[in-house]
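Missing here is one protein chain; the remaining ones are kept as they sit in the complex.
The first chain written gets the first letter, and so on, giving A and B; residue counts start at 1 in each chain.
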Amino acid sequence: MSVLLETVGLTRFFGAVCALEELNLCIHEGDMVGIIGSNGSGKTTFLNLVTGYLKPARGCILLAGRDITLLSPRQITRLGVARSFQIPQLYLNLTVMENLLLALAARSGRVGLWARLHRQNWMREGQEILKQFNLDRYGEQRVAELPEGARKLLDIALAVALQPRLLLMDEPTAGVSTQDKFAVMDTLVSTLRGSSITTVFVEHDMDVVRRYSRRALVFDQGRVIADGEPSAVLTDAGVKRAVLGHA
Amino acid sequence: MRLLLVVLLDGLAYAAWLFLVSAGLTFTYGVLRVLNLAHGNLYALGAYLGATLLLHYAASGSEIAATLGLLLLAAVIIGILAGPLIERVFLRRVYSRDEEVQLLLTFAISLILEDVTKLIWGVTPVVADMPYTSFGSVRLGGISYPWYPFLLVGVALGLAGFLWFVVTHTRLGKVLAAVIADREVSATLGIHVPRVYTFAFTAGAILAALGGALTAPMFSLVPGIGADVLVISFAVIAIGGLGSIGGAAVGSVVVGLARSAAVYFFPELDLFTIYLIMTLVLLFRPQGLFGEIEIRRI
Partner (left out) sequence: MGGSLRFIPFLLLGLALITAPFVLSGWVLFLLTVAGAKALAVLGVVLLLRAKLLTFGHALYYAAGAYAAGLGVKYLGLHNGFALIGLAFVAGLGVSALLGLLVIRYRGVYFALLNLAFSMVLYGILLKFYSVTGGTDGLAFPAPTFGPIGLSEASLRAQLYELTLFLGSLLFYLTYRFFASPAGYVLVAIRDNEVRVAYMGISVNAAVYLGYIIAGGLAGVAGVLVGLSVGHITPDLAFWSQSGEFVFVAILGGVGSVFAPVVGSVLFEFVRNYAFELSPYTWQMTLGAALLLIIFFLPGGVWSLVGLTRTRSGP
């Protein structure tokens, strides 16, 4: 299995605070990785750096061997990296379907001036994707009117629709009620299972990481303090103390 | 050598004028994060009222203190009448809405004030240049120079000093800084934010009107002077960084000297100097010399 994403000595400061310190990690193709850590451990900063939204003070980021450290989010997305957000980033005043259509247009590279956005083939594919995510009944609704859980799923669906090589999800179950949490993840994982997308999701919920990832990385104060099989990693006392505050 | 002196003096005089007319705009933006498009109209109202007061009460226009006092009075009157009215009745209702809506609001106010000015003072030019002429001139380095622009330099320096002092050494300044930094936290600290906003807007209005009042003796006043001033003020504060008074000061000096030099060496450039500088600065530093970039957190 080849290395898809690699960071070497990745370091980022916010003023005097060190958010990431000499971070070295490798994500292999086909991995399903869960990154866990308490608030402020650097998880979201990691995603922001890897997707080009922020720049590191030191270190580099490699995508399939190519240095993407200084590229913009747009350029990195075009190289096959897609991302979902802690707070869903959606086009609130467009319909769910229109949000998806834009993703499909972007993926196909056909963002032209003449042919319609609402074209048959895209709408068909859009419907399929919505169905996969159980969002098909929301198709014509304005996103602003969507319930929170549906927004989360749409946010992820937009990333998946881009057919990326690497999918990064920032707290996919944050803000989702406990009973819906597993339903959301089940939907997600079954959708992803069919594809060969390498998945990394950031979570602060240990249950989700334990159940859905094949590999767990634990962040604490900007460093990786554990890396391995989820059930082993998550029962470790040191890890528990770092993430939960107690052993 | 003489030429250099003239360029320098002209430049400083123009710089003083620029600072006086743009300080209010950048101050209002700094505290309220609103660009007051009615700024030019407040300037014009200050100018017209200042001129009117001079014509009625200072016919000879000879005493500096009396003149300045009247002009300051005009500015305060305009500021106190217009400031709270605009802020509390109109502006307050759109703080939570998009920047664009706020712009449209102040634009609407500007349209109304434009006609108000015409209705009160008409369209025939108003001239109140007694101070300018009666203050006479002084000989510097062999050139005869009118006194009035120097007065403006003095006032500008005084104003800059005063503002700097208020911002750094008074409790009011700390309150303003707190509100600028974080409005919600300020409220939890017991600061009455709405009152601060009204105060800040009124102060900005007074400053705008003051710029106009002080300028009144230098030009004949016609409708439309406000529009030019709005655009020039924006250019100055864009160069200096929106919200930064220090930036406005630096920007004024840079533009003042550059334009002065341009007038003597490249006369065609005169009016455009300020926009050329603005374009150059923005090309290399989009937020202006002392401005800040805002990054959205995701």
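Following the convention adopted for this analysis, a residue touches a chain if its C-beta (ideal position, glycine included) is under 8 Å from a C-beta of that chain, and two chains touch if they have at least 3 such contacts.
Worth saying up front: this structure is predicted, and the values here are computed from it rather than measured.
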Options A:72, A:177 or A:235, residue touching the unrepresented chain: A:72
Query: Out of A:94, A:123, A:189 or A:225, which is the one that touches the chain we can't see?
result: A:94
Field: Which residue of A:43, A:83 or A:152 touches the chain not shown here
entry: A:83
- line: In the whole complex, of B:6, B:68 or B:103, the residue touching the missing chain would be B:103
- line: Contact residues on chain A toward the hidden chain run 51, 53, 72-74, 77-78, 82-83, 89-95, 98, 101-103, 105-107, 110-118, 142, 144, 158, 162
Task: Name every residue on chain B in touch with the hidden partner chain.
output: 29, 35, 37, 90, 93-94, 98-101, 103-105, 107-112, 114-116, 118-119, 227-228, 231, 234-235, 238, 242, 271-272, 275, 278-279, 282-283, 286, 296, 298
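FYI, only the chains that are shown with their structure count from here on.
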Task: Mind listing the chain A positions that touch chain B in their complex?
output: 48, 53, 85-87, 89
- line: As the complex stands, chain B meets chain A at residues 298
